[in-house]
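Starting off with a structure, shown below.
One protein chain omitted, others in place.
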Amino acid sequence: MAEPAEKKQRAMAPDATLSSQFEKYAAELDATNEKRERLVKASRDATISSKKVIFLIHRINEASKQTLLEQAERDLAYIRSTHISRIARELQGIEYWKLRRAYSPGLQEFVEAATLVEYCKTGKFLTLENLNKTFLEMKDASATPFIINVEDYLLGVGDLTGELMRLAISGVANGQRGVSQFVCSFVQALYEGFSLLFYNVDYGKDMNKKMETMLQNLVKIETTCYSVHVRGSEYPESMIVDSLEQQDIVPGIHTSF
Amino acid sequence: MAEPAEKKQRAMAPDATLSSQFEKYAAELDATNEKRERLVKASRDATISSKKVIFLIHRINEASKQTLLEQAERDLAYIRSTHISRIARELQGIEYWKLRRAYSPGLQEFVEAATLVEYCKTGKFLTLENLNKTFLEMKDASATPFIINVEDYLLGVGDLTGELMRLAISGVANGQRGVSQFVCSFVQALYEGFSLLFYNVDYGKDMNKKMETMLQNLVKIETTCYSVHVRGSEYPESMIVDSLEQQDIVPGIHTSF
Amino acid sequence: MEQQFESFRQQLDESVVVREQLRSIVSDLDSAIRLMHAALLPLYHHSSIEAIHKAKGHISEFQRLYTKLGEVLKSCPGEYYRYHDHWRNQTQQVIFLLSFVNWLEFGNLLSHGEVESLLDLQQKEFFVDLEDYLIGLCNMSNELPRYVVNQVTAGIYDCPKRVSLFLSDLYAAFRILNLRNDFLRKRFDGIKYDLKKVEEVLYDVQIRGLLNTSSQLASTVQPSTDELMQLQ
Amino acid sequence: MEQQFESFRQQLDESVVVREQLRSIVSDLDSAIRLMHAALLPLYHHSSIEAIHKAKGHISEFQRLYTKLGEVLKSCPGEYYRYHDHWRNQTQQVIFLLSFVNWLEFGNLLSHGEVESLLDLQQKEFFVDLEDYLIGLCNMSNELPRYVVNQVTAGIYDCPKRVSLFLSDLYAAFRILNLRNDFLRKRFDGIKYDLKKVEEVLYDVQIRGLLNTSSQLASTVQPSTDELMQLQ
Amino acid sequence: MEQQFESFRQQLDESVVVREQLRSIVSDLDSAIRLMHAALLPLYHHSSIEAIHKAKGHISEFQRLYTKLGEVLKSCPGEYYRYHDHWRNQTQQVIFLLSFVNWLEFGNLLSHGEVESLLDLQQKEFFVDLEDYLIGLCNMSNELPRYVVNQVTAGIYDCPKRVSLFLSDLYAAFRILNLRNDFLRKRFDGIKYDLKKVEEVLYDVQIRGLLNTSSQLASTVQPSTDELMQLQ
Amino acid sequence: MEQQFESFRQQLDESVVVREQLRSIVSDLDSAIRLMHAALLPLYHHSSIEAIHKAKGHISEFQRLYTKLGEVLKSCPGEYYRYHDHWRNQTQQVIFLLSFVNWLEFGNLLSHGEVESLLDLQQKEFFVDLEDYLIGLCNMSNELPRYVVNQVTAGIYDCPKRVSLFLSDLYAAFRILNLRNDFLRKRFDGIKYDLKKVEEVLYDVQIRGLLNTSSQLASTVQPSTDELMQLQ
Amino acid sequence: MEQQFESFRQQLDESVVVREQLRSIVSDLDSAIRLMHAALLPLYHHSSIEAIHKAKGHISEFQRLYTKLGEVLKSCPGEYYRYHDHWRNQTQQVIFLLSFVNWLEFGNLLSHGEVESLLDLQQKEFFVDLEDYLIGLCNMSNELPRYVVNQVTAGIYDCPKRVSLFLSDLYAAFRILNLRNDFLRKRFDGIKYDLKKVEEVLYDVQIRGLLNTSSQLASTVQPSTDELMQLQ
Partner (left out) sequence: MEQQFESFRQQLDESVVVREQLRSIVSDLDSAIRLMHAALLPLYHHSSIEAIHKAKGHISEFQRLYTKLGEVLKSCPGEYYRYHDHWRNQTQQVIFLLSFVNWLEFGNLLSHGEVESLLDLQQKEFFVDLEDYLIGLCNMSNELPRYVVNQVTAGIYDCPKRVSLFLSDLYAAFRILNLRNDFLRKRFDGIKYDLKKVEEVLYDVQIRGLLNTSSQLASTVQPSTDELMQLQ
């Protein structure tokens, strides 16, 4: 407001001034929107491909286990190197948070798939640290290493419990009765972790809803374990182990059961 | 429970007993349902025909007024002698209230049409008593005279205000500026009547909602009157009356304006 | 116009008085239902005969209250369905209680006519609406899976067979009805789930060959005719 | 366990009794409100003095009912806010009616204290909650645009000016309050729309040069002090 | 008008201050609840004694926070129910936790008075509303089916029997209350489903003859009196 | 302008007529479905061949009604999806019935094309939407656990094996579809629970060594090819 | 079974592809609409002929895009209404623009058939749904009051008369339709308000005797036939 005279003058031809101003704004908005569109697309591709990996895992049986796990790992590597690196290359500085809503769903689904594959392979929890190690060589537009932030990671892990529930139930459906107990302990530990994590942080509706869904999934797994246990309890243990031999897809069941 | 022995016996062939019992129930339910279907159909026909009468009224202009009003009265008589008498003939005793939900919409719409026609013809309110006089010769299935009950009547009158609102606004749209003021006074009186009617009776959501709608309609009419008045107030009265001559469809405007 | 509305008001006010009376009677009916229901609770742990006996003691209170309802309606003939909503829920629960107790005693279905007799509704001022009767039966059906589970837990192994036969007859009987897509239809769908649950219990009992081990116990629960005579 | 629950039952039943009493009084309050409201309706077509006069006749009924509310609450000290929901809406409407009538008579705002005096609430068992008072004022504000529109239609052209001044004072006064993002805040936003609407009417009147044509009429509507004296 | 609204502002601001204080305390209460809840989670897989022990450690935090709530309310006597909504949910969860832990230890119901003692609420500024207490009990009931399922999976076969007896007593006790058709009534209906679910588990255990196989294990989970003494 | 709008009115009225026609046919379809469903009920206690035979008798009614639907749609070519909601639910139930009966007879899955043949839908005016077909298959899957439980109760011990093989094939086939998170995916998840339930029954039967005891009985239920020939 | 489901998967995936294609075309349609709309803006201050001319330049883009829509639908014959929601809103806006421009040029209503010609929709794969056409006309009606107000402000005093005649014809035409109480009826009610507003402007102009002062100006706005010839 230092130069009112100049402004007064400008007001005489407001149309031109306004237009040039707004053309600048339009350019900026368009650039952002186009970038957002590209991110949404990359995210959607990452989601679809990750979902396919998850479907693959659900299709595993004793015979196909080795082959399909290898296939899943190759698929994950492919998602990283194509879709996620496309996301990384679009971002720099503040855009990482500004456009998060556009790409976050894809990353979450990727976390879900990656942690599921790791669990099926090793029976262990893929930590955020280890997950981010797989991105070490991926750089964003300003050549900063790309990482998945803790919120997206946790949201993805929240969904993981849904897939684990499916695994536990279809394990029983396919006669692999030990799977459910093994999965149950793991999900109980996950739920406990989440409970303590958010004890003094209110992460709003999203997280509360996810916690509720997790609990529902956990209860479904527990009920499955219960029915396996109760049904099995009528017979001598040897008989059961017999009928279960070599049917497990998750490693380490026998030791834990 | 006086004859347990007989019952014990019956229990031996439960299928047959149950079937014959339920066949009786089925017959009763079917009869009621079929009657209900016929009533719904008659009611729907009454609704459609009444709506057509209402549309007819909205199509009235100075030239067509006499013809169309006569047409409307003929239509109303036809609805009475066909659709409504079909309703009456189905009912007897407790069925009047039992099946009310099936036929009530048609009666309400008929009340709406009949009171609208009377208002356009005479500028007066068609009372329930006078309306029921037109049914004097109509008998229900047990030869009792058929009547419209006060609830259906009032619900129909509640909707009438919506049509009056349309009349007031399209009166202005068509240059008949006196109509709105005349209608306004009438609807204000109706609203006052309803207000006092329900002062100590809670007729639930339905009536409360209808009262709210009536008030909205009234405010729309008042706003229309206001804009006519304010716009007209700039000019000498003679000039306005000039531009209004012989354009009214509602009688008695000039005296009331 | 004022005069007109004054006459409307009179007509409406009359129905308000009737409603007040009905509300008060139905509130008593609620209490009676709660008491009879509570009397049936022991059914799920210990002796059933005593529970049935105690529960039946509340029927006379139902009779008294339905008589009062009939009297109120006598003052407004033909308007049963105008006020139907006031007692609808309660009547459905009454049907549930009466038909459940009757099944416990005799193992058969209490008919619509028998319900009206039990409630002393011979006069024509008041009756039991047919749909209410049928919904009451659905309520009874919904209670049976729990009953069966508890009976088997208590070692009464022939119970599921009897209940499964009764329920599949009831289910087939309901199928005779031409139910449209309404509330009753949904409730009827519930019978299917009850039946399924009972069939699963029957399966459990059957596959373990438990059925023949309990004939002796069962007779003590399904009370003998002699005992029932004494109840009346 | 039974014994403990028996005592719970007594406590719950007591509060049910209180609620029943409150409900009955508040239902009468509802009727009184509707009657006073209806008495004000003629305001929108003919003479306002008579309407105001008739409306004020209902205030004594309010006094009677609020005294009864106070008596019920005397029996459960400290529980005003436990039962607040029972009379909240009604009290807001009472405030609306009282402050509207007061504005019609005197053109100024009825204060919180004046409301309590008008309702005979000097004892401390019962009082008017401050938020209810403020929401009642919002309700009054919401009524004013309709009032103004009808007054202008009736040829009272100075009305919009008076109302617009009153409303903009009220709007400024509400701005003093530190309203958080809650219900009251939303209602207060409504005052802005009322004001805008009234300003538009004032604009219509002004632009047509009507303001000076009605000074004579206006005086008959905003009743003279003499007339008002007689009303009291 | 300005002056009056200035005083309104002060009054509203005061209640805002109270609400801020309450919100801050209740937010801590929330954390304490989540922590105690989390402490109980191991109950569903491993040893329960340790979990109970750890959970009880959080009670002193509850005492501290309820004392603070009492102090805030001391500054606005008679307004307990004005601010009731602030702590209502949390208090219901606290009741749930306390009564659950108490049942795990002693197998009986924590009474209303015992809850207030446990929370150090002897002063009369603050108390536990009766309905909140009862809803808290419903919450506990809702947790029991899951508990039973996991106990049976862990081989503790006598658990369903104990829980089913406790729940049917609780259900019968609630039946004594004259619940109207409100929120509490709905929650109470939930107890019936919990009971039904637990009865089904009991049935599963019974029909497989598992009940007698676990007497040894069970004693290790329902901690002995000696162990419990040490906990206190 | 009038003329043009007169023709619009005709077009709008025509679509109302089409809807009326569809509603009437679909209501008949509802009845036919109910009757065929009822004919299948005996399947759960006694001889299945007769039930299948009786049920198949209703297929010609389906053909008649779908032909009528096709005729109505012939009058408005290309508007199948405009009116799809009218017959969607019913078609899903028809698929359920046809594919269930087919499985009972031949033990394999009725293909999409076979459904259309069975319903005489060779003309292109009418067809079965693919999603409706798949949802109908989910409905069939939901029915199988109950069927298996009842068969085993009736001593047909080889039934669970056959059903479990069929269901796991079906489950595997659905997994090919890459369903996104919508209604169909949820219904598909249900197949897993059905399979789980059937697996549990199979487990019960296997572990008790019952599998080989029933080969003789089973043959009477899965009707022989000769018998089936006669049915057609 | 696998093979069959593989083909199902392809079919489901194909409909996803169709939707993707439609979405992309419709997004272009959105841009074209925005541009044509922008081209009409100068209409409200300066010369209208140029604006109309410029706006009409965008019609060929519409043709191109609707042709593309038709081509996509050619690949899935009979599924117009399956995907209708994708282009519904946009088509209504296109109707608005075309019929508005047509009225500006010729002063009459663009018929349903003329719309389809303008959009090159002679093939039968794609057409304009009748309800969409009618809603588009409502949109045009809603624009006319603003147009009239601005024209009069600019001194074009014969505009209100022309618009009022056109709108009352349109209003009368819509009344022929016997619209039931749905979305279209509400939109049609809006025409009445538009007509009322235009009538008020006409009244202002008439009563001030301005009507005859502008015949000269008007001719410059309602472009002469010669000029229009050149536009085409």
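Chains: A, B, C, D, E, F and G, in written order; residue numbering restarts at 1 for each.
Here is the rule we use: contacts are C-beta pairs under 8 Å (C-beta built on N, C-alpha and C of every residue); 3 or more make two chains touch, one makes a residue touch a chain.
For clarity, every value in this text was computed on a predicted model and none was experimentally measured.
Shown chains touched by the hidden one, complex as a whole: A, D, G.
The chain omitted from view is touched by exactly one of G:11, G:60 or G:153, namely G:153.
Remark: the omitted chain is touched by one listed residue; of A:100, A:121 or A:139 this is A:100. Residues touching the missing chain, restricted to chain D, are 168, 171-172, 175, 196, 199-200, 202-203, 206-207 (touch as defined at the top).
Panel shows chain A; residues 1-2, 4-5, 7-8, 10-11, 14-15, 17-19, 21-23, 25-26, 28-30, 33, 93-100, 125, 127-129, 150-151, 154, 189-190, 193-194, 196-197, 201, 203 of it touch the chain omitted from the view.
The omitted chain makes contact with chain G at the following residues, 31, 34, 37-38, 41, 44-45, 146, 149-150, 152-153, 201, 204-205, 208, 210.
Everything below uses one rule, namely that only the chains that are shown with their structure count from here on.
The set of chains touching chain A and also touching chain C is given as E, F.
Taken together, chain B and chain C share no touching chain.
On a Cα centroid basis, the chain most remote from chain B in this structure is A.
Taking only C-alpha atoms, you rotate chain E by 175 degrees to land it on chain F; that is to the nearest 5. In the contact between chain C and chain E, the residue numbers used by both copies make up under half of all numbers at that interface. Of the chain pairs listed in D-E, C-F or C-E, the one whose interface repeats that of F-G (more than half of its contact pairs identical by residue number) is D-E. Chain D and chain E have CA centres that are 43 Å apart. One finds 64 Å separating the Cα centroids of chain D and chain F. Chain contacts: chain G has residues 172, 178 touching two or more partner chains. Chains touching one another, given as pairs, are A-E, A-F, B-C, B-D, B-G, C-E, C-F, D-E, F-G.
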